[in-house]
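Shown here: the complex without one of its protein chains, the others still in place.
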Amino acid sequence: MCRWLTFRGDPTFLEELLFVPEYSLIHQSLRARRGATTTNGDGFGVGWYGEREEPGLFREVLPAWNDSNLRALAHQIRSHLFFAHVRASTGTETMRANCHPFVVGRWMFMHNGQIGQYEKLRRVIDNALPDELYAHRHGTTDSEAIFLHLLANGVEVDPQGAMEKTIRRIEDVAKETGLDSPFRMTTAFSDGQRLYAARYSTDPDPPSLFYRQDEIGTLVVSEPFGADEEGWQPVGPNSFLLCDPDGNVRVQPLTV
Amino acid sequence: MCRWLTFRGDPTFLEELLFVPEYSLIHQSLRARRGATTTNGDGFGVGWYGEREEPGLFREVLPAWNDSNLRALAHQIRSHLFFAHVRASTGTETMRANCHPFVVGRWMFMHNGQIGQYEKLRRVIDNALPDELYAHRHGTTDSEAIFLHLLANGVEVDPQGAMEKTIRRIEDVAKETGLDSPFRMTTAFSDGQRLYAARYSTDPDPPSLFYRQDEIGTLVVSEPFGADEEGWQPVGPNSFLLCDPDGNVRVQPLTV
Amino acid sequence: MCRWLTFRGDPTFLEELLFVPEYSLIHQSLRARRGATTTNGDGFGVGWYGEREEPGLFREVLPAWNDSNLRALAHQIRSHLFFAHVRASTGTETMRANCHPFVVGRWMFMHNGQIGQYEKLRRVIDNALPDELYAHRHGTTDSEAIFLHLLANGVEVDPQGAMEKTIRRIEDVAKETGLDSPFRMTTAFSDGQRLYAARYSTDPDPPSLFYRQDEIGTLVVSEPFGADEEGWQPVGPNSFLLCDPDGNVRVQPLTV
Partner (left out) sequence: MCRWLTFRGDPTFLEELLFVPEYSLIHQSLRARRGATTTNGDGFGVGWYGEREEPGLFREVLPAWNDSNLRALAHQIRSHLFFAHVRASTGTETMRANCHPFVVGRWMFMHNGQIGQYEKLRRVIDNALPDELYAHRHGTTDSEAIFLHLLANGVEVDPQGAMEKTIRRIEDVAKETGLDSPFRMTTAFSDGQRLYAARYSTDPDPPSLFYRQDEIGTLVVSEPFGADEEGWQPVGPNSFLLCDPDGNVRVQPLTV
């Protein structure tokens, strides 16, 4: 399990959301309060949309709480749409290619959760990828595989539909393999314009997902932060969240 | 604050003490039960005496709990006298030169604790080092400085006396600077033959120190491990522990 | 292209072969004299058989020429059978999982060379792996894929036959895909008892391979070292080398 944050709004220095708030994401890397794991020290990453169509990306295998480069970049870089992720490995190696966010072209993706017994499913899930996306398979995580399936399933045309198809595909594969471990996840993804998030679980126990809106912009997070946790809206199980370029948020059911 | 372990006895695979026991040192890197910090993820190190007079040394800036090299080395390397350390930075950078153990010639040293307000004392503590040892100043920690002072104060001739002189020196420097933050520490050091450890604090609150002896050998640790924590002897405040090559342990008061 | 060395003989400190000789492997990491690339700074690895059936393994993404851990380990570790490798990436990422040697159980493998246009073949080569070996696919290199195919093709029973089947398989896949880039390689592999090496190329231009025998043992290398390069025997193109536990070396043609 991991912790993540995504922001869309007025251009904001990353550090204002990553380091400054009480119980911030960087604090959560050392000591999360919700979620299956307390420590999220198996690498981290930030991705941000700036002057290019494709996002900037900085991923490292060190813990986020003490990385001088992350601190300097977060102090310097300002963006209207960015992702940040602190990783707790569920078994796969700690290497940059297994750190979030993942980027293909202008699409960026990150993830919390786990495909149950993924080590038994990796082969079939990889096999189901189209050839042209297999070249983007750089690591070994379920997260990267979910992203590539999302791209394969038409995220460009219908983001929610692609997410639903991806979930169904993974559930089907698990069933065919005879496994009954639950698939649990939250994800965030974006094309640089719109921000999408999803919360899903096979069983009634999906990882937490929250959002908050204020005059600066919209935050979607795996775990609220701030002294009083005020203003955070929980996103219900099996839901899809869309934040459009004007900052309007819509939450609707996932049909899986 | 950090967690550490040292062993002297029959040649033993490092993994049997670092990974196998319940609440082992590697477990403590992720979740220590005693001590000021829960997570000790700011680098780690192992040092072991083998076929050479000087010890082998492997230090890394990654967390110990998930490092493939540490796992492979601990599975393969067997030693009659070894040190292991997981680090929680008290302010200085996460870099190999700040990771424990430290080695000069055949002497090896590691440390838990803190010189209070060390950032204000570093200059004077460094200044007090003799020229010939300054070349071994590779990092910026109080730990490395304590080690170099220990060498300067005659550890070859009188290990306990050198430790006492070192503590007095640091206490004097702190007093002269007008600071009244406590100096708290446990240390372990060795020349490859004898194993020494010390527990000290200016105030009545030194970090914990324990040892255990069985048919295999002697363990000295900052925090007991094993399912039931059975057989561990606490070392009292302001004490000096000596384990000779026959495995006899003597604990006596530090005269500071 | 990379540079590598393997030794079988009397227990020898790694440093005596890796660091001490003129134009040693570590020197070659900075400045190789033969081979397509001068600098081999994209990670390194050493593997050695010791007291366990499976080998010890230490791989790092840093250049070999300046790594304090490699220096300390090579000074301390002694082995009768060890591999060392310095990497020059031919396109895949610099991450530990892409560094040589690779280990599965007691088998160890390393490689120099390249499957031509591998980025277009990775998918089909991965697809051809049996399920039970896919779990050992941790990186993205052609090297790791060759090793897993070698295991799949019965290296336990017939090492040379497995190597020949593996080469044919890869050549077939390339032909079916319509590519005509040459497959060029040298490899070394071992089960901890016997040492095997192969030199092959589709075209008349395989990477170099040499061996040398003296009273200490047998060296097989991608590039000779020592002041005068004396005593090195070239291994001919499309050859298979076997060194048995008594140190007898046999070189015979590869039948591909």
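By written order: A, B and C. Residues from 1 in each chain.
Criterion: a contact is a pair of C-beta atoms (placed from the backbone, for glycine too) under 8 Å apart; a residue touches a chain by one contact, two chains touch by 3 or more.
Nothing here was measured: the structure is a model prediction, and the numbers come from that model.
K.L.:
Who touches the missing chain here, C:E93, C:D142 or C:D191?
P.N.:
C:E93
K.L.:
Among B:H80, B:R96 or B:R169, which one is in touch with the chain left out?
P.N.:
Considering all chains, including the one not shown, the answer is B:R96.
K.L.:
If you put the missing chain back, which residues of chain A would it touch?
P.N.:
Residues 48, 50-52, 55-60, 68-69, 72-73, 75-78, 96 of chain A touch the chain absent from view.
K.L.:
By the contact definition given up top, give the residues of chain C that touch the hidden chain.
P.N.:
Against the missing chain, chain C presents residues 30-31, 38-39, 41-42, 61-63, 65-68, 89, 93-94.
K.L.:
What residue numbers in chain B mark contact with the hidden partner chain?
P.N.:
So the residues of chain B touching the unseen chain are 93, 95-97, 119, 122-123, 126-127, 131, 134-135, 137-138, 140.
Throughout what follows, only the chains that are shown with their structure count from here on.
K.L.:
With a Cα-based fit, what is the angle in degrees between chain A and its identical partner chain C, given to the nearest 5?
P.N.:
The rotation relating chain A to chain C comes to 180 degrees.
K.L.:
Over half of interface residue numbers shared between chain B and chain C means same, under half means different, so which is it?
P.N.:
same
K.L.:
Can you list the residues of chain A that touch 2 or more other chains?
P.N.:
In chain A, 93 touch at least two other chains.
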